[in-house]
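Structure, as structure tokens:
The complex is shown incomplete by one protein chain, all other protein chains being positioned as in the whole.
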Amino acid sequence: MTSTESLIDRKQLAYIASQAADARLNVELETEGMTLNIGPQHPATHGTLRIIAHLDGEQVVWAEPSCGYMHRGYEKLTEVRTYPQVTSLVNRIDWLGSFANEVPFILAAEKLMGIEAPPRAQWIRTILFELSRIANVSLFLGDLGVQLGAVTPVFMAFRDREHVLNLIEAATGGRFHPNFDRIGGLKDDLPEGFIDETRAVMKKLRNFCTEMEDLLFGNEIFQSRTRGIGVIPKDIAMQYGLSGANLRACGVDWDLRRDQSLPMAWDKVDWKVWTHPDGDSFARCWIRLQEVRESTLIVDELLKSIPSGPVMAKVPRIIKVPEGEAWVSTENPLGEMGYYVVSKGDLGPFRTKIRSASFNNISIVPWVLKGVYVPDIITILASLYFILGDIDR
Amino acid sequence: MSPLSSTETPIAEIPGDTLRERIIDDLRTRIGADLLDSLLKPGDDLWVRVSTSAWRQTGVALRSMGFEYFCFLSAIDWMPSPFGKGEDDPTAPPVERDDTVRQGYAGGATRMQLLARVVHPSLHVGVNIKCDVSDSEPVVESWSPIFAGANWHERETHEMFGIGFAGHPDLRNMYLPSEFEGHPLRKDFPLLARMVKPWPGIIDVEPMPGGSDDEEGEAE
Amino acid sequence: MPKIPGLLKGLGVTLNTIKRTALDGANTVQYPHEKEAPPVRARGVIALHEDNCTSCMLCVRSCPDWCIYIEGHKELAPPRRAGGKPRQVNKLDRFDIDYALCMYCGICVEVCPFDALFWSPEYEYSEPNLADLLHDKVKLGEWMATVPEAPAYEVGAEKKGKK
Partner (left out) sequence: MSALLAADLPYWVQSLLRVLGGVVAVLLPAGAIVYLFLFKMMSFMQSRLGPMEAGPYGSMQLFAEVGKWLQKEDITPERADRVIFKIAPLVVLASTFLLVAVVPFGPDAWFTNFEAGVFYMLAVSSVSVLGILIAGWSSANKYSLLGGLRAAGQLIAYELPMVLAVIGVIIQAGTMNLQGIVMAQNTGEIFGWNGLGNPYILTQFTGFIIFMIAVQAELTQTPFDMPIAESELVSGYMTEYSGFRFLTFFIAEFATAGVFSFIASVLFLGGWGVPFAWFGWTDIDSVDNWMNVVGPLIMFGKMMLLSFVIMWVRFSYPRFREDQLQRFAWKVLVPISLVNIMVTAILKVAL
């Protein structure tokens, strides 16, 4: 504990000292601070997040996010819904990777019921999970360009993400909100031609990653904008509960796909967890880029070994989950997404605590934004990557 | 600038139940009798209930045991909702609802319980910690000096359940306007969406005009 | 080989894309003139096969948004076998889906035990007025014509073609 606190203290002391020096200068120059509201309607917040930034010139003295413009009360809503109805709800938490939201909830319910989906369903779940990760993070890569002033990457991202969405739609019927996961398996099997189509699309996505590397990540301007900006040390990241690529960018080798046993197919294939020692904005973005590519490889591998068989285990027609509590979290596109489901043996959950990744990821913003410049606010926010629905739930 | 890099570590060992038992023992030696109850579901997860006064101390102990990763903090209201799911027929007699408070894993004595989860980043094992919150004085010591990330979670819990956190720097509302009254995630807070509109699921099929009550073949 | 500066590489990527767009065509579709066919499973709109509905209320009750409204009455129908007694059946008076509320989860289609509800990939039914999105059974019935055949399954699937 002491080491972490002293680190914060040291940083803050250094910051206070620099502020005091600035303040003396400001007294001489008679400058005064300015409060800048970034959002709720602002191009950089892609949603309705508001950042209150107190500026001294273009430097941030303190900044604080103010969320809740999109609070939908999902934890309350789950309490009046049945288990099948909840999946269509939690779809909308992180709306770019919807399918990934359903999985931990369904797994929690399955855990309470003591059933497990058949292998084919596990495979397809994993494939769709990775597809939604690709759909989500590839849009992040494009959006990153826009936040940094490059207009072209976002269109390339939309172009190639479209193929992934088409795949998800062909399999599940919903482009954004698949609602395909069921307790005990999946709603349906894959349609004909899905496997070949997916292989072709994965190739396109890898090409897209290369393009992004050339267009954005290799660009010296991009590097100078992101390298060394918004550095988050390992222990601070842990304390704030940062997860996913944000945590791995701090050099923590932790991926929930690998580091826990879930009835999913990740442990059936060989893949790699990417980490980066720097902990800055560049590292976070770079990890995400590598993860998209890694995901395409995972999907390719899974498609090779997909078992045949049913996609639905035997479950009663009316699902009542036995009394108990369960916590399941998975490595979602944004980070660790978990559900703490409390059941009282009813048709619906008694209480669901939704632990969404962005809420934790964005709670570090006041810490990390201290002393940066206004343009860096945008870089850091973009690299932390949040989705409003995932913060506010 | 450091070079781009990646690591390739073998799949870590999945934490076993012996590890979890060791954690309970370790925690017991650190906080003693304040560890009120624990539950270990084999191959699943670990629940620990500590006394309200030892909440902060538990956090410190867990931190020093290596549970550095703060996952979430929230609360559970164990009182069954007096409103049900809002799927009642207003014409029918009111349904009887069981309103006994039954706590979940690791027991408890009060209606409100605090629930938090911290994770050991290298052992990949997590602990769910619970603590009772008294109805009369719902204040618990804050975890935010131990886990900086608890700040927002405590704000959220304060707002949604009305639980106070002593030592928290800034317990403003996160989501709701500051003048909002009530604590939405408490079970006695009605969900308005289900109150303002009648349930459409009430069977609305006109019987045969003066017809016989012959039900044969109805379920065509 | 000397490293090409990232700045030039970036210019190369955009130039390459220009070339690709010019030669292979754009990735966009000129919407009102040409349309992309949605996949067969696409959840566009819910179509109602009115004759199959028995107003059992299962769909209404399973709807998370409470956006389906059913009213019906009982009626005598001709007997199934010659010489039998006339049957009493439920006839629909009203079957409305409020598409302003619907979140396209498809639970109603799934729970329907009598195959009265189907998904159609039809998507062009936007309305300037929110209230006009409440579609009645006539409108829902018209969409039955657009319901496609279910696609075949991928290799390895257990079941073979079903609704």
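Should a chain be cited, it is by its letter among A, B and C, assigned in written order, with residues numbered from 1 in that chain.
The rule is simple: contacts are C-beta pairs under 8 Å (C-beta built on N, C-alpha and C of every residue); 3 or more make two chains touch, one makes a residue touch a chain.
Here the structure is a predicted model, which means the values were calculated and not measured.
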item: Chains shown that the absent chain touches, full complex; value: A, C
item: Hidden-chain contact residue, picked from the options A:R50, A:K76 or A:R225; value: A:R225
item: Given A:I93, A:A121, A:L148 or A:M337, the one touching the chain that is not displayed; value: A:L148
item: In subunit C, positions touching the absent partner; value: 7, 10-11, 13-15, 17-18, 20-22, 26-28, 30
item: Those residues of subunit A which, in the complete complex, touch the missing chain; value: 34, 36, 42-44, 58, 145-152, 155-156, 159, 215-216, 219, 221-222, 224-225, 373-378
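Simple rule for what comes next: only the chains that are shown with their structure count from here on.
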item: Chain contact graph, described as a line, ring, star, complete graph or other shape; value: complete
item: Whole-Å separation of chain centres (CA-atom averages), subunit B against subunit C; value: 37
item: Whole-Å gap between the CA centroids of subunit A and subunit C; value: 29
item: For subunit C, residues contacting two or more additional chains; value: none
item: Parts of subunit A lying in touch with subunit B, wherever the complex brings them together; value: 1, 8, 67-68, 71, 73, 75-77, 79-81, 111, 227-228, 235-236, 238-241, 252-254, 258-261, 267, 272-278, 286, 290, 323-327, 329, 336, 338, 340, 342, 344, 348, 350-351, 353, 355, 359-360, 363-364, 367, 392
item: Subunit B - residues contacting subunit C, complex; value: 87, 197, 199-201, 203-208, 211, 214-220
item: Of subunit C, residues touching subunit A in the complex; value: 5-7, 9-10, 12-14, 17, 27, 38-43, 62, 64, 103-107, 110, 119, 151-159
